[in-house]
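A single protein chain has been omitted from the complex, and every remaining protein chain is retained in its original position.
Showing chain A:
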Amino acid sequence: MKWVKVIVSFILTLSFLSFPSCGFESDELLVDDEEFGLEGAPQHRSPEPIPTRSPPVTSPTRKRHSDLDSDSKIHFSLDHAFGDSDFSPAGTFSARLKTWSHGGQTLTKLRFSRNSFSDVEKEKFKNLLESDDFYRIRLPSNVLSPPGRDFIISSVKARCLPRESLDEHFVIHMEGVNVLAVNYGSPGSCPYPRNLKLPAKWSFSSHTVLKNSEQAPRAPVFTEEILGGENAEGEVVQPAERSFWAKYWMYLIPLGLIVMNAITQAMNMPEDQATGQVPAQGQPSAGAVQRGPSSAVRRR
């Protein structure tokens, strides 16, 4: 019986996935956290949400299709505002609400369908571009009972969005069924002197990422290893000492030779210097040359 259930839900999921994205002209993207995480985020991810973090299961809303399924589909809307205008609906997020066996609920398979701009909105957006003002969006803070405690607001300078089309990028930080924050902006960079540029195509290309909390790396626990570890340390140091000779013998031997040479030369020097010192007296050199040998001769 259990197997049948699992298989049925699996088939259901598959069919859902393969179903062509319907409706609007926006090119929606189906991205999951795993596929589209922030680059370089540490890979210490808890394999599954931790049971204790989940809030008490709220009563299912009308938007949930079936309560029997462990997965159910939910929708929540995105509102937008131009500058300081009021918020108006701009699109819908749909996702599957996954209820874990331990009671926690998470969203998966987030999809987004964006309403295209009406002419009035286009006009408003153009005004925003001209005045370099903010384009603001908002989401409910609880997806099961919108708007939850408060709306989550995010905004971006309107001039950051237009490229070929209007490119936008959502990172939605979730905590169970609560939306914590949404990071909204262009998918790439938005260099500072923001130039006025109208989009070639008045359609949105949206990217969405769902993010859940990561688990912190545990403090390393050494119990027995401390001494052992340090032992290994000591052994590592010693080979390094030996390898110094192994590495640099070719420099050291010539150096030694040079030093020895220098010493022998220095031992020979005094005699030469005793003879050579006399000329450096500021006398006419010719005289010195003449007299030098003579004194040497005399000494002998």
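Just so we're on the same page, contacts are C-beta pairs under 8 Å (C-beta built on N, C-alpha and C of every residue); 3 or more make two chains touch, one makes a residue touch a chain; residues count from 1.
The rule we apply is simple: contacts and distances are computed from a predicted model.
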If you look up the hidden chain in UniProt, what protein name do you find among "DNA replication complex GINS protein PSF2", "Large ribosomal subunit protein mL43", "5-taurinomethyluridine-[tRNA] synthase subunit MTO1, mitochondrial" or "ER membrane protein complex subunit 1"?
"ER membrane protein complex subunit 1"
Who touches the missing chain here, A:Lys98, A:Lys122 or A:Lys157?
A:Lys157
Hey, which of A:Ser145, A:Ser165 or A:Ser213 is the one touching the hidden chain?
A:Ser213
So that we can see where the missing chain sits, which residues of chain A does it touch?
38-42, 50, 52-56, 84, 132, 134, 136, 141-142, 148-157, 160, 169, 171, 173, 175-176, 178-181, 183, 185-194, 211, 213-222, 226-227, 229-234, 236-237, 240, 278, 281
